[in-house]
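Let me give you the structure first, and then I'll get to my questions.
Only a single protein chain was left out; the remaining protein chains are all shown in position.
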Amino acid sequence: MTELTRRAALATTASALAAPWILPRSALGQQKPAKLRIGISTFLSGPASVFGVPGRNAADLLIEQLNAKGGTAGAPVEALVIDEAPGVNFLLGECRRLVQNENVDVMLASISSGSCLAVAPLAEELRMPNIMWDCGTQRIFEEGTWRYSVRTQANAVPEIVAPLLYLLKIRPDVRTVAVVNQDYAWGRDSWAIWKTAMEAIKPDVRVVAELFPKFGATDFSTEITRLQALRPDVVFSTSWGGELDTFIRQAAERRLFERSLFVLPLAESSLERVGKALPEGVIVGARGDHWFLHPTARGNGRLDGFVAEYRKRYGAWPIYPTFHMAQALFALEAAYTKALAANGGVWPSREQLMDTLRGLEFDHLTGRMKIRPDGQGLEPMLIGVSKHVPEYPFPVLDQMVLFPPELTMNPMGTKGLDWVKGLTMETVAKAPAPISYKA
Amino acid sequence: MAHRLLVAAAAALLLLLATAQPWLRFVLTIALSTGLAVLGIMMLLRAGQVSFGHALYVAAGAYTVAFLRPHSGEALFLVLAGAVVATGIGLLVGLFVTRYRDIFFGMLNLAFSMVAWSLLEKLYALTRGTDGIRVARPEVAGLALEGPAYEWALLLLALALALTSGGLVARYLRTPAGEALGAVKTRETRLEFAGISARRVLLQAYLVSAFLAGVGGAIAALATLHVTPLLAYWTHSGELVFVAILGGTGHVLGPFLGAVVFELVRVYAAASFPDAWQMILGLVLLGIILAATRGLVGLVDDLLARFGRRA
Partner (left out) sequence: MGLLLLLAVLDGLAYAGQLFMVAVGLTLVFGVLKILNVAHGSLFAIGAYVAATLIGWFGAEELSLLALAIAALAVGALFGPAIERGLLARIYDKEHVLQLLVTFALFMILEDLQKLLWGVQPRFEDAPVRLLGQVEVGGIFYTAYQLLLLPGVALVALLLLVWFLRRTLLGRSIVAVTHDREAAVAIGIDARFVYLSTFTIGAGLAALGGALAAPTTSLVPGVGVQMIVLSFAVVATAGLGQIEGAAVTALLIGLARSLAVYFAPELEVVVPYLLMVAVLLVRPAGLFGRRELRRV
């Protein structure tokens, strides 16, 4: 792949200098392309590459598997990966290059919410089909309508509401809460959702500390000292990656887990790395309906095959971004197949592809999900508590609840932060029954 | 004369590239906006002072555009406003930092830009933190433009601003105040004996540099239509100095040449080696410093000289 792109890059320079009259091929190709070219933006450097690289790895593996059986709707797939770490200026230039020069048919952008917010308008301008494969901010489809973008996973609202419902279900008597979130948009947004929802459901819970260590902090000693002194019933943190690992380790070393119940909505992605330093009984989320030991999907060949191959190739168990990547690729495949059928075998235009993606129902590795007419994906939320078992050197999830989107996601046309104000203890009571871990 | 021809040729080549490759219009606009900021850095470098914090002024220009956009739909006004705000901040900071030289000058600029960066991330209610602020596409000189037309308009605006500011800075550098800049670097005390305040000379250059960075930031914001705090981060400041050295400080063409080459190298390095593009940029920089201290402009000069001898 690298080889090809380099050649393409050189060809660009050559053609730019020698043949200014060569223009990119028409945007409206109704013919089946020789190759389906997918541009993927992900983090290849910086702290968020913790997610970006597994996502890219999953794309490599899945595309290879896809091509082995003939590609997407008969067209072999090729991925062009770009790094979104250098920021929006660079990313938007790269997206333009992929669309206008490399002629990609569809973009999978991005991980960071800032990137997604910046790419969506560009997708409109370039008429570029865009699947938001991993970014979480609910603002995207609440504050804008996008013809050329859809999101194949849930968003921040269910990702935070689900663990809250779970907590109130198993600990209805909670009195005090403290938060330790990274000081950036996600840390602030997720806390706003949690706090607003909690005040609606259980107004007597007191917030004893709101700690926002800087993004990229390497040390949480001071925060942990404060939490030890305050002894809140619950410590909530949506941190992720290296920072979450550090927070968990430092908290474990200083026995903070003995004093407070932790709610960690993104901890699934850290389980293998922190190992059994994370004690039992911590509420863990996975940003969606997926986990490599997913309780209802285990035993289906699709998940097991992917997990085994991923582990063999990359030496780690797949974490949520790999599943998000799979969702995007499976949605794309389903959409092309459906549109082709509806189109009488003629390759769909970009607009037809987008129309098919909206309202699409598709199977992915761990279940089946739907994309709403506004482009937002409807995905259940898997929440569980950590449990130590002999089979794995790290905690697994137990007492898993699969929260359906109807319970945790605001309806189309409403704003998540307003909608959570209507949550009550009755919502908590509607949570489905937990599923126990089975070896 | 040779340089004037060179500038015309460079501008023509730029337009040719942008015609041949539509996606380059955006990249080149960003490159010109970077070049504008670097032009200011170059003036400070003439005085021997390196600012590791000029991303602050780029961000000031960009965020001014983002904050004012709901109140004004005219790109030209937004650029002007961005420049004015950046210059205002430049005056406040400049009055303080121009008392310092060398490493302290660099570090203080770094400190101020880091404070600004923290604030942009911290003041979430105002700035939307790392998510950044989206900028609705404004009109350019009263014209509501879409897609490629807007991209062309911005590129031409950036090019016009680059040519104008390049010309003005070149002229300024030949005035007594401009000449005095070089003296700040080599013999500051003598400058003071001659009755010229080194601090005032430096402050002037600092204000111009803040103004140019503000213009650059505003253009970048209008091109990306989205601003994030990363604009103010210290690595971005480092890149600006990087581009200045890459381009060379000998001629006002340097910053723009450096910026275009920097953006293109980054794009192609990222396309070929998505995992190691930073390393490639680093190697390019090392090569330039070790092999061609006068930067790309120096290389071009050498070529011209050789060509001239032969002709």
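To keep things simple, chains are lettered A and B as they appear, and every chain counts its residues starting from 1.
Basically, a contact is a pair of C-beta atoms (placed from the backbone, for glycine too) under 8 Å apart; a residue touches a chain by one contact, two chains touch by 3 or more.
The model shown is predicted, which means the values in this text are computed figures rather than measured ones.
Here the chain not displayed is in touch, across the complete complex, with A, B. From the set B:A11, B:L156, B:A276 or B:L304, the residue in touch with the chain omitted from the display is B:A276, counting the whole complex.
Note that of B:V7, B:L36, B:L108 or B:A153, the residue touching the chain absent from this view is B:L108.
Within chain B, the residues in touch with the undisplayed chain are 45, 48, 50, 96, 99-104, 106-108, 110-112, 114-115, 118-119, 121-122, 186-190, 234-235, 238, 241-242, 245, 275-279, 281-283, 285-286, 289-290, 293. Panel shows chain A; residues 44-47, 49-50, 52-53, 183, 210-214, 216-219, 221-223, 225-226, 228-229, 241-243, 245-246, 249-250, 253-256, 273-274, 277, 316 of it touch the chain omitted from the view.
Keep in mind that, in the parts below, only the chains that are shown with their structure count from here on.
Per-chain CA centroids place chain A at a distance of 36 Å from chain B. Those residues of chain A lying in contact with chain B across their complex are 2, 5-6, 8-9, 12-13, 15-17, 19-24, 44-45, 80-83, 86-90, 92-94, 96-97, 99-101, 112-114, 117-118, 121-122, 125, 137, 139, 183-186, 188, 214-215. Chain B makes touch with chain A in their complex at residues 16-17, 19-24, 26-27, 30, 118, 121-122, 124, 128-132, 134, 146-147, 220, 223-228, 230-231, 236, 263, 266-268, 270-275, 277-278.
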